[in-house]
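Sending over a structure as structure tokens; questions will come in a sec.
One protein chain is absent from this view; the other protein chains keep their places.
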Amino acid sequence: MAAVKETVDRVKAIDVDAYKYGFVTEIESEKAPKGLNEDIVRFISAKKNEPAWMTEWRLDAYRRWLTMEEPTWARVDYPRIDYQDLYYYAAPKSTAGPKSLDEVDPELLRTYEKLGIPLREQEILAGVQSSKVAVDAVFDSVSVATTFRAELAKAGVIFCPISEAVHSHPELVKKYLGSVVPVTDNYFATLNSAVFSDGSFVYIPPGVRCPMELSTYFRINERNTGQFERTLIIADAGSYVSYLEGCTAPQRDENQLHAAVVELIAHEDAEIKYSTVQNWYPGDSEGKGGIYNFVTKRGDCRGARSKISWTQVETGSAITWKYPSCILRGDSSRGEFYSIAISNGRQQVDSGTKMIHLGKNTTSRIISKGISAGRSNNTYRGQVSAHRKATNARNFTNCDSLLIGHDCGAHTVPYIESKNATAVFEHEATTSKISEDQLFYCTQRGLSDEEATALIVNGFVRDVLQQLPMEFAVEAQKLIAISLEGSVG
Amino acid sequence: MNKPLPIRTRTEAEEALVATFDSASSNLRGASDLRAAAMARFVKSGLPDRRVESWHYTDLRSILRRAAPVRPGDFMPVERARAGLASAEAQTHAARIVMLDGIYRPDLSDLALLPAGVTVASLADALAEGDAEALGALTGEGQGADDPVVSLNTALMQDGVIVRVAAGVEAARPIAIANIMSGGAPHAAFVRSLVMVGDGAKLRLTETTAACDESETQVNEALVLRIGDNARVDYVSRVVRQGAGAISLHTLLATLGAGSEFNGFSFNPGVGVDRRQMFVRLNGRNSTLNLGGLSLLRGRQHADSTLVVDHAVPDCRSREFFRYILDDESTGVFQGKVVVRQHAQKTDGAMKSQAIMLGDGASMNNKPELEIFADDVVCGHGATVGQLDDDQIFYLQARGIPKPEAESLLLEAFAYEALELIADEQLRARFIEQTGEWLAARGAA
Partner (left out) sequence: MLEVRNLHVSVGDRKILDGLNLTVKDGEVAAIMGPNGTGKSTLSYVIAGRDGYDVTEGEVLVDGVNILDMDATERANAGVFLAFQYPMEIPGVATMTFLKAALNAQARARGGKELQTPDFMKKVREASQKLQIPQDMLKRALNVGFSGGEKKRMEILQMALLQPKLAILDETDSGLDIDALRIVADGVNALRAQERSFLVITHYQRLLDYIKPDTVHVMARGRIAKTGGPELAHELEKTGYAGFVGEAA
């Protein structure tokens, strides 16, 4: 019950405006000129001192992007984005490749401290955290610090900014980049391929169990700046890694674009667990401002018996468009998707997953919990498909939606496609409002409406919370309470 | 007319359909504005392909390669029709309305059993006379207005019937509408019927689409059903005897008044391509909707049930239950969308689709969708795709029942649970028998 108590206290402590990460860091930055053209792509590539093959890869993506159209099928509604009115590159000025944390702008370190993410290893070690987490901090478009690299290197684990991996491990980057999310996969992924500036790169060698959780914190700070990070994680045969991703942004009146691409590759018997707590600025209660979160995340279970598990807690962003997926290519591979998506105010969420069963005896599991409050719309969109050769494929899907208040919408759009007679798919979904009986029971025992709601919602999402690493689960639980602030009554 | 399609070139079938309208418009009586507007919509949309969300799994643009011609009005294969009609009979005690090649034929119909308080008239006559009530009711409440198949039906409707059931009339006998295609060569028909059921009335309605032979017939039927307050309608639609190349498109546009009940069931023991779209709006409080269906498919047959259930008012209940048995290389499609509008509080909705795949090459596509804007609701859906349960088969085998027989028993039970939704015992018995025949044919193969 301690966590619940904490949640309740947290709710009480909150101001009218609930977003606590809305501060702006005053820091000098270097930007590319506004707009997008081949010169900007070359500029970004030059800033990263990239080899010619990388520049060409980007330019190819850019040219293809010009021929594509922005997708309109999702249940989200926003004014047309003027892609020429954005900055595609912004970097804190002083961080042209910090050699150590001592070279990092102290203002930046303070920013991450405010976010609750200590970057100094000694602070982490001295701190209250029970387990070590290696962190890659991405500020606007560049990675500013990566901790615990030495210790990871001892285990053979590579954890570094992708801009660095292009130089230090070009063979790995060449081999895997774009191999799960092809350059032309979709409009936003193609845009990302052209202009991505940084992100994390992880390689776990065969048979290695990564000795600690790896984590990336993304922070958008600059005004009118798109953030286009790129994450690439490769788990070689028989290895294991758990990776956490967190995101925040300042409160601003205008919308900011975030179009990331995450690619995961799991070889034979490898396992990748990818957890996200997404808390970008959602905009104010009238829908002004907030992040457009248009993200492509996909995992490829390339080897036999490999496993990829996505867990997400989505509470932020004005618009979320995100479908972390698994391609179950290896025989007996497994994909999992656990999601909590909360929308309040004017937020719009269209999120879900795809489980593509290609190999024999592949299994997948989808547990999705959507909570809509305020005047938000929350859509689960998911695809489960078995191809001709996916003998004995199995899927179980459960997606539940909870409505709080009568001005919001909850939608469920599953696509269940089987082309193999031995595949067994089970799908169930429910939509209901928060139970009056449960609320009454709690209030009769002395809880306020809001406390009771937070309590019941925490119960509703419990199956998913349990999938998160401990520290994240506590954080997520707090976030859920905060996100629902003002939704009752 | 004949404006170019905006994005892509017109297919041969699209050209032919537009040409049919241009050449036939002199023969198509009445409702000229309605028809022209609908044709304009079709010209704009063309035949739906995979890119149209609601047609994603039934790519009509590639299925309908050639648009077959509509039979001229003086073509009267009455003898053939009588033979075809016999195969379409399922109820001995029904008043019979017959449409032949898209034209209402009083001479083939038998209205002697028509209950008092029920009238039947030709749609073509009503349109020619400019019957304002019929015209007004003909498009339902504009449901499916964007659907290209509905547009085509509106533009090209040849005939159909208008059935009126006066308020308070409890029709003792069912009414059976048969749409017979005389066949002999590929040909098409566009039929639109309108059934208006007055407040407090009761009606049992059966609609059968049949062909006299295995010709590549193309039927586009639409039934507009307006159910008054506290009325009840039991409706069964089915297809019989159609060739592997036949295409059957059927649209139901239904509205339910307060306190009314509508039970609809569609039975498809296999035709080439069958698409049933049901747009049902619950317009009055405390109404109840039950929709069900059973499709038994083999060969390369394709069956698509697409529903849009629109809860527009509070306190209504809807149930949807569709089952498929898919053998060989057949394809099943279930798309069910339940919409609960913002003020439709206390909606109780449950939808289920279940498919058993028998054939290695079979496919099933399920899209059960919820779109909910009211908070005080209980809605859910479930979808399963799979095979017969191995444990159940083992249990039956352990009692001495041979495996093929055990499978048949379980398949029969699976089908039977869907057919149980049909209130009319004669029809249900006939369908159980047909299911048995279908299974026997499978065993024999």
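Letters A and B name the chains as they come in the text, with residue numbers starting at 1 for each one.
The criterion applied here is as follows: a contact is a pair of C-beta atoms (placed from the backbone, for glycine too) under 8 Å apart; a residue touches a chain by one contact, two chains touch by 3 or more.
None of these values were measured; they are calculated from a predicted model.
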| item | value |
| --- | --- |
| Chain not shown, its touching partners among those shown | B |
| Option from B:300, B:343 or B:403 whose C-beta touches the chain left out | B:403 |
| Candidate in contact with the missing chain, chosen from B:235, B:265 or B:414 | B:414 |
| Touching residues on subunit B - with respect to the absent chain | 389-392, 394-403, 405-406, 409-410, 412-414, 416-417 |
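Convention: only the chains that are shown with their structure count from here on.
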| item | value |
| --- | --- |
| Of all residues in subunit A, those that touch subunit B in their complex | 73, 388, 401, 403-433 |
| Residues of subunit B defined as touching subunit A within the complex | 53, 342, 345, 355, 357-387 |
